[in-house]
Structure formats: C-alpha cells, structure tokens
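Worksheet: one structure, shown below.
Missing here is one protein chain; the remaining ones are kept as they sit in the complex.
Presenting chain A:
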Amino acid sequence: MDMEAEDVMWKQIYTKLQAQKSVDRVHSDHEIRIQQVDGGFFERFGSLLREQAEFVEAQEQIEKKQVAEAAAEVAPEKINEDSDNEQPLPTTEESDEVSVTSSDSETDVEKDQSELIATAWNIDELYCEVLYEILHNVGCDVSYEIGQIALFSYAQDAFKISNDKHNYLMETAEKKEAPDLMINVEVIEAKDLSPKDSNGLSDPFVTLYLASNAAHKYNSSVKAMTLNPVWEEHFALPIQENTAEDTLCLEVWDFDPAESVKEKLGKVFDVKGLKGMRKLVKEIAVTATTGQHENELIGRANIPLSTIPASGMTMWYSLDKKNKITRQGVLKVRISFSSEKNNQVAEQEYRHLLRIILLHELEMSKVAPNWWCGTFSPQGDQLLTQHIAQSGLTPVEVSICQYCVFAFIHQNHGLSLTLFSNLLDKLIKPLQTGGVCDEDIKLFWDATKKLLPSCFSVIRKIRRKNTNEKTKMKQVTEVLKILNHIHSLDPPSNFDLFPRTLYPWMTFDGNEEANCDIPSTLNEAVSKGAVDWLNHITENNKRPDETDVAKLQNMIQIIQLLRSDLQKAIEFYDKLFQETVNFQYAKALYVFYQSKLATLCEPEVTQICKNLKQIQYNGYNGSNVENPDESLSEGTSLFELYLAVQRFTTLGVGLCPADCDNFVIKNFHEWFYGGVAQWLDIAVYKALQRIEKAVDLDQLMHVDNTVKYSSSAVDTLTIFYQVKVFWQQLNWPDEEGCYTFIAKIIDDICRCSVFYADKMAAKVEGLGDTQNIYEKKFEVTNEWCLAINNIDYVRETLEPFTRDLGMTEIIQKICDIKSPLDAQRCQDTLENVIANAIDTVRNKIIELLETVVSKMAPSMKRLLIEGAELCEQDCNSVDRLMMYVDNNLSTLHRELNDENFNRTLEIVWICWGKP
C-alpha cells in the first residue's frame, strides 16, 4: 500500500465515522454499549471536547455580532446628536446609574455651598429680572403661541414663587424702564456688487441706521476697487421704543471723493513703517465717512427688526435700488441684540436662571438619569433665549455658563455626556486661543473638576450590564471625546484637577503627592475597572462545594468571561480608545488579565494535576478505578480548562504580537504536564477495556456490504480516532514534550493493536470445529476470515495514524531547534515503536493463518488416506477431498483480502508440502 492509498483509506474511515455520527444523532445501541464500558471516556476527551470548543466559539461569534450591531447602530446616531434634537425615550430599565456620582459616594462634598447661598439671596431679584425680560421680549422668534401668561406661570413654577410674591415682583418689573437694548450689527462682506467706476469696479462702503433715527448714521470703511469687499466691522445701534416696528437700513455706496481713494492709495508706496500705514488707512476711512463726496448708491436692504430672532442671526441680504430690477449684489451681516448690562452680572444671572429652569424641567419631565441632552420645553427655552439676548451674552459666554451649570447638576442628576462633549466642541477653540476671560476660565476648570469623575466612572464601569450596548458605546464615545478635549488644554497652575476626595478608588500608587493627569487617570480607571470586574466574577463564580471539578469549572468560566470581555474590547472599544485618546485599551486589558489568570490558575492546576489519582491496574477485566465518574469529569474539566487557556493565549498572540513572548501565560502548558501524562496513562487502560468489550460484542458480521471487516475493528479505530482528536486539540506547544507524548501515544496505540489481535484470535479459537459420530472436522468459516481481516485492518491504520499525530512536523521542529542528530534519534525511536507493533500484529495474522491451515490438515489427511486406500474402487473420496479443499479455499478467497489469501496459499504449500 503506498502512502497515497493509505491516506485515502484513512480519510474514508473518518468520513465513515463522521457520517455515522451525523446521520443518526441517536447513537446506535452498539455504540452506546461500547461507550458504556468507560462512560464514553474517549468521546469526552476527543470529539465531545472539540464540539464543546466549537460551541463556545459559536457563542462568541454571536456575542461579537451583537456588539458589532450595537456599534453599527451607534455610528449613524452621531450625526443626529450634534443637532441636539434627539429625543431619547428613556425607560427606567434602561436608565444607567453609572455616572450618577452620588450613588458612588463620590459626590463633591463641598457642593459649592457659596453658590447655593448666592442663588437663594438673589432669587427674588432674578425672578423680577425674568419677569421684566418677559415683558420686554425681543426678536421675531418670540412665540406668540406661548404668550406672556404661559411664560409667567412657567417662571412662577420654576422659581417656586407664591402668588403674592409674584404679584409684588411683577409690579416692580413693570415699573422698571424699558431695557436699554442695543442692536449689534457686524457688516461682514458683500458679493457681486454692480460696478460704478469707469474701471469696472467700485470703492464700496456701507452705511447703516435705524429707520426711526435716520440721522444717526454709521459708515464702514471704504474698500477700494472691488466688487467683493470684506469688512468684518462691528456696530452697535441703540434701540428706541417700538422695537417691533423699527427697521434696520443697510446701504452700500460707491465712494467718489474729491481726492479719490485711489489717489490716496497711491501714496501707500510712499508710506514707510507700520505706523504710517495705519494712519493712512484711518485717513481713507475718514474721507469715506465725512469728506465731501458725490457718492453713488449701489444698493440697499431694509430689515424689519421683527424678523430678527432674539438669539440673533447671520444672513445674506440682496441689495435693491429704486428703478432697478436687477440685483445690485448681496451683503452678509450678522445681527444680534444686547444690553449694556455688566457682563459678569449677566453671566451669573444666566447661570442661576439656567440652573433653576433645568432643575425644574428635570423634576417635571422625570427624565431618566443620563438622558437629558439639552432640550428644554418651549417656555424654558424662550426665557433663556430672552435672557441671553437682553443681557448681550456672547455664544462663548453662554456655552461656558451651560458647561458650568450642567456639570454642577450632573453631580447629582446625571445628564447626557453628549451635552458636555458638544459644549466642549464649541469651547475648545476659544479656550485655546485666549478668547475667554480669566473669570470664565476658572469657572470652566471648576466645572471640569466636577465632570471628570463621572467620565472615569463610565470607563471603570464599562462592563456593567445595567444599560444596553448601544447606550454604553455612546457614553464611552462621549467620555473619550471629552477627555481628549480636556487633555488638549492646560489647567491653570496650582489647580488640583483630581482632588483625592473625588477619586476614592484611585490607588495613587501609594504616592500621596502623585500628579495626576488625564492619561494616567484613564489608565488607572481602565485597570480599576478590570480589577473590579475580575473580583466580581471570581466572587460570583465561587461555589460552596470546592471540589477540584468545581474549581476547574470555575476557572473555565472566568477565562470565558475574560475572553468575551476582551473580544468586546477588541471589536469595538479598542478602536475608539485608540482613535480618540491614543490608548491601547484591549492590549492594556490583556496584559493585566493574562498575569492575573496565571496567578489564579497555575497553583490550582499544578496541584490538581499532582493530585490526580494514579490508576491501578488489576488487569483489564472489570472496572477497578476508584470512583471512575469523579476522576473522569475531573479529567474532562482539566482539558476544557487547558483549551480555554490555550485559546486565551492565542488571543494574546494576535493582540500583542510583539510582547506575547514576555507573558507569563505563554508557558501555561507546563501547568498541565502531569495532567496530560496521567490522562494518557488512563487512556491506555480505558482503551484496552473497551477493545475487550468490542471484541466481546462483535457478531463477526460485515459492517456493510462494501467492506470485509466487522464491528470491533471499527470500534477499535474509533478509539484511535478519538485519541487523535484529543491530541490535535492539545496542540502541545513545546517540542520536547510534544515528541515525548507522541512517543507515548504511539507506543500505547501499538499496544492496543497487539492486544486487539490477541483478543480477536482468542475469540475465533474454537469456531469451525464440527463433530459428528463419524469424524471430527474443521470448516473454514467466515468468522475466521473476518477476524483475520479485522486484525489486518487495524494494523494498516497504524502508520497513517502516527502521521496524523503530527510526527513528521515535530521531528522537523526538533531538527530546527535542537540538531538534525537529535531529530534523527527521535525519529528512529518513533519508527522503531511503530515497526515493532506492525510486525507483531502481522505475525499474529500469520499465526492465525497457520492455525487455519493446520486445522484443515487432519481432515485432508484423513481424506487422502481414505482416497489412497480406496483408490481403485472409488474415486468419490478424491472428489470429497477436492470438494473440501475447494470449499475452504474459496471461502478464504472470498472473505480474505488478497494479501492474506496469498499468505494462506504460501502457508498451505509449506505445511502440506512437508511429508
């Protein structure tokens, strides 16, 4: 049989075995009876263990898929988040306690007492101010549907003001003069102006005034020789009564002075130095605004103040001119309202108002923690917008105020972190470029100090199951964005951004003076989260019955949990962490887990392997292992654990290819040496037991029409197959151990084949002998032939079996790491063992054939003698002899394979050829 043919045959056996299994999941009676011998020992370690591993893998795939789906769902959401119109539908189940710091006893104990008192002190005053603002609402966006009455009653609720007090304060507000409002106009730029000068260009400037006070005109500078001027100049126009009916007039003119701007500009080249230049520019401007001129109007735009929203706007207006149908160009202006109020006062009032309204709204809407993300009721929104407009707060100031108030409230009632990351998006630039006053910078950092603990809390509690994946992803995304933003800023010197009281969970590495920053605290939070999680699962998986099996199962459970945690980290969080804050999240986790796991498992496993009961041989008849079930499930659990750790290690190699050699878990297999050696020892014993049973049960009938062997041969090969599957799963990492175990397995399998041959021979021993009154006779039976074929069939599989164990590969590896000589010796050893077994079994077959032939001999001899005696009278006896020989040989020819039949013929000639 050449190698290829052997391969084919070997594969056919497996396919047959597998096909049998899959066709009828209900195991055949025969199979069950065979497995009963040892409680399905080989199946448990071979195919069942593998099936289990596959199942675990499948489970993980499902989990991964769920996480991936959640991640995919979150992604498009992000677009909506920015527009602030997302209205989450919170339910209590989904509410997440994670960032509600109060539940962590991490609340800022100081609670900003001073600010609270200040609020109480000013509350009447602020209320009065709000009433006053309602009375003098500005802007087109004043909602008439809401109406003053509704606003008054909303404010009264929010401030919790009694009716009497309301009436009193209302009177005060009404008595106050109308506000000193300004309209702020920034003339930004114009485009496509119609040319007025001979050169096809214009020298445009802008004049602006209110219709109610046309005398009070404001002019911009003149931009020479352009149809697309850029001004970016600011103007503030005081608003009179009847703001709603007033109109803002914007006019664009072409400048045409006595001494043209052009001429003046010609002087530019004579001017020396920066100072001179400024002077000249000023002069040009003056010429434009006051000089005698016969300017020509390019176009104008009238903007009714009632069309301007209280929160302001930026808009392109088209320029018209009387008698001209065509457009004269477009002008871009930014318009907003403001007051001359003291800015600090306005900000403080805004912060207080925001806090009162937000608390009121949170209370009214009963919104779940961590869900509110900036959407007020129309009333609340209007009050706040009016205050911003009437106080003249800039967008940056407003954002700072919101950031502070939200951070304050967030300490006790979690708000959506999206809120903060969006505010930071707006604030980061002004903060970096010095566009924020010192007072506000201080407020910003105070608020940040309050905000950060909840951010790290999210990281620490990333594994809590009290929220769905999607929400969690979003939270983490926002946290990382926030951290990244804050990390890009420098806190004021001597500012303690990480007060000890807010971080009770931090170890500070025993260094009391440790200087924390965002990256180091993030690292702490990640490891603290991992520690907590590990502690949690080890606690949870503790079982009262601390048997070895329970301990092993416990470790398996823990590894599976850690693995799925890592899977999740890799699938989604890792990318997020790396992209946002350049932090190798999954790797950090793995490094931590693998060392903990080694600490946890190594002593236990080593101990359990050491304690494994040594098997007592008392022959193969009958079960004599003490408590076989216990030692069985112990063994199974041990290898389940082995496979779990193995998979965990593989994960690490993929995750950190550069560092995996330094991991303690890399040498995990060393914990199991004793266990594997012990298992192999038990396995031989079980195998011999099972072979005996298989031979016992064998009916000596063809397994099916296509083959010439019977059930026990298949059963024996099943054992070999299971041992092989077990070994392949072990995938033993170290070469020397691998070689030695293979040597052991091959030796054992060889012993099994020899044993099988013995048992088979013993089984057919007395078959075929018949006796009647006249003669003792032997007939070659199918059983004899099947027994011989069976033995031969098992023998044939030995060599391919050893190849499947990976013999060639391991010899090659030894050659690489040791020396070719060592490899040669190892190979010789393995080949010697196999050759021995094959020869022994072959001899067994020949022995059996000899037996057959010798059993036939007496009958033939007798027939020959009879024939010789009666030769002359009767040729019947010769016929009978020929019939006997013919019958038996044809049975042999029909039933034996060719090789064995030829062997038989040889033996016949040798035996009978003898005198």
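Quick note on the criterion: a contact is a pair of C-beta atoms (placed from the backbone, for glycine too) under 8 Å apart; a residue touches a chain by one contact, two chains touch by 3 or more; residues count from 1.
Going forward, contacts and distances are computed from a predicted model.
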Statement: Matching the hidden chain's UniProt record against "DNA ligase", "Metaxin", "small monomeric GTPase" or "Ras-related protein Rab-3" returns "small monomeric GTPase"
Statement: Missing-chain contact among A:138, A:537 or A:743 belongs to A:743
- line: In the whole complex, of A:462, A:497, A:826 or A:881, the residue touching the missing chain would be A:826
Statement: Of the candidates A:476, A:754, A:791 or A:881, the residue in contact with the absent chain is A:754
- request: Touching the absent chain in the whole complex: find that residue among A:407, A:688 or A:749.
  value: A:688
Field: Those residues of chain A which, in the complete complex, touch the missing chain
entry: 614-619, 621, 673-674, 676-677, 680-681, 688, 736-737, 739-741, 743-744, 747, 751, 754-755, 758, 814, 818-819, 821-822, 825-826, 828-830, 832-833, 835-836, 839-840, 842-844, 846-847, 903, 906
